[in-house]
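Of the protein chains in this complex, all but one are displayed in their positions.
Lettered A and B in written order, each chain numbered from 1.
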């Protein structure tokens, strides 16, 4: 793995202007993504994982959102980009797959046409060449009888096939970075594992980087090299997936793993649940947002949060991390 | 040390998760949102003013609206004693506009109100029970959709004969089908929600489910739609009067006034425009108020 940084995010803040006041969706998020690497943004609903990812394509409506910080994609400053450069970037350098494939496709055009059109727009080739690429992509994502499926409409395909077609569309222009927003959450168990393995395989073949947003610890384990755990708009722990998810440092990560039902649990014992629920993000939380639910909390947790503690290629934002690690 | 504690941290700490916002009812929330919208408040005030003027016209109006002096025919706006001028029979325009509000507002509101009651009931029954009951009710209302609203109003009024009551009946009939259709589609979507299934699973009967669970969720959207129809109804009513199918002269009514003043448009254009302006302002206010109500009721999860 080379040390070349494809994505560099520094102190990213995303604030939504809502009618009732601002919502601080993402605060002070920094991370890097190396070429060929997969990063899983792991967290529960409302933790800011999807918001963070969408900012990497500047998909938030500009008049309702304030984005601060620095985002460099392939060495280019994303936040200073003009609209024309931005639309060239979307789909070409960075591409995205969603949870619901029906939203990515236009229901009135065939799958083949939509992939061909995307290739034509980004690479300036002819329609025929675009269609050839479309066929090649459908075969790549292992859609059976791909030539026939080229002329299928989105609604004519099953959920798993649509998800594959969307991956084909996203990868048609050979992007360097693929952003995946819970792409397997709506799928059945037997189909989910197929799509996860397919994504891993395609990543290896095409040599791209991937950012994978998920709430499912198991999914993160299956696909990612590194993971960043998010809570209340912040990355609270980050590092190689096998270390972070087998020996978590942050009390939240520990709690999340303990609360997730997994095989081999003692059925007669109560689950170690985390009490309470995440805070509202209508206030700029300076202190540790997890403190109210944390069993290690002390008065020092109410002070504004210090910078991340870093060691062994890992980072954690908790003043108790070292003691908690020992527990 | 504690001085460094960031603001709000204490509450966050103490409350853990149960954010203790003061609970307010749905309609209270809608009301506060509506009151916060300057356009809606402005429109509501204008409409209130119009209603008050119309109701108290006999005491407020400077002249008798049906008594005129032929000598003062079509005096321009700003004439002393007649600030808004006089009409083609020398009657005071200000007084006529004030009195005219009674009939015009009544003809705008009453048909929509009756149609709201009847249409919602029909739509609710059709939407909740579905099947052949739905087909019977909705296909019957579909027949009315075959004709443009204006044409339908004129045709029914023509068949029933001119007059205030007949105009109200014909306008009501025009507005029942669209309201019933909206009520039916809202009911159908509410009927399929889990809480209706849950209520059924609790052992509740159809009537109880409709009363407790469906009605409250259907009335809101239908009410918004009905308020947007008031302006249409006022214009249609004015149209009927204009054609001589509504109220009869010399009763003052804005649509009728527009009709009789139309011959004078080359002599005193501004006076001829006045009743039209009143219709325009009122229907605009109803429309804006309906829009404001819609966004106030759109409370997200």
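The criterion applied here is as follows: contacts are C-beta pairs under 8 Å (C-beta built on N, C-alpha and C of every residue); 3 or more make two chains touch, one makes a residue touch a chain.
We adopt the following convention: contacts and distances are computed from a predicted model.
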item	value
Chain not displayed: protein name in its UniProt record ("TldD/PmbA family protein", "Glutathione import ATP-binding protein GsiA", "Aspartate carbamoyltransferase" or "Electron transfer flavoprotein subunit alpha")	"Glutathione import ATP-binding protein GsiA"
Residue touching the undisplayed chain, where the options are A:61, A:75, A:124 or A:263	A:263
Touching the absent chain when the full complex is considered, from B:117, B:151, B:193 or B:265	B:193
Option touching the unshown chain, where A:36, A:130 or A:160 are the choices	A:160
In chain A, positions touching the absent partner	44-45, 144, 158-161, 188-194, 196-197, 215-219, 221-222, 241-242, 245-246, 255-256, 259-263, 265, 267, 270-275, 277
Absent-chain interface as seen on chain B, which is shown	17-18, 20-21, 23, 25-26, 193-195, 197-204, 208, 212-213, 216-217, 299-301
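Definition applied: only the chains that are shown with their structure count from here on.
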item	value
Whole-Å gap between the CA centroids of chain A and chain B	49
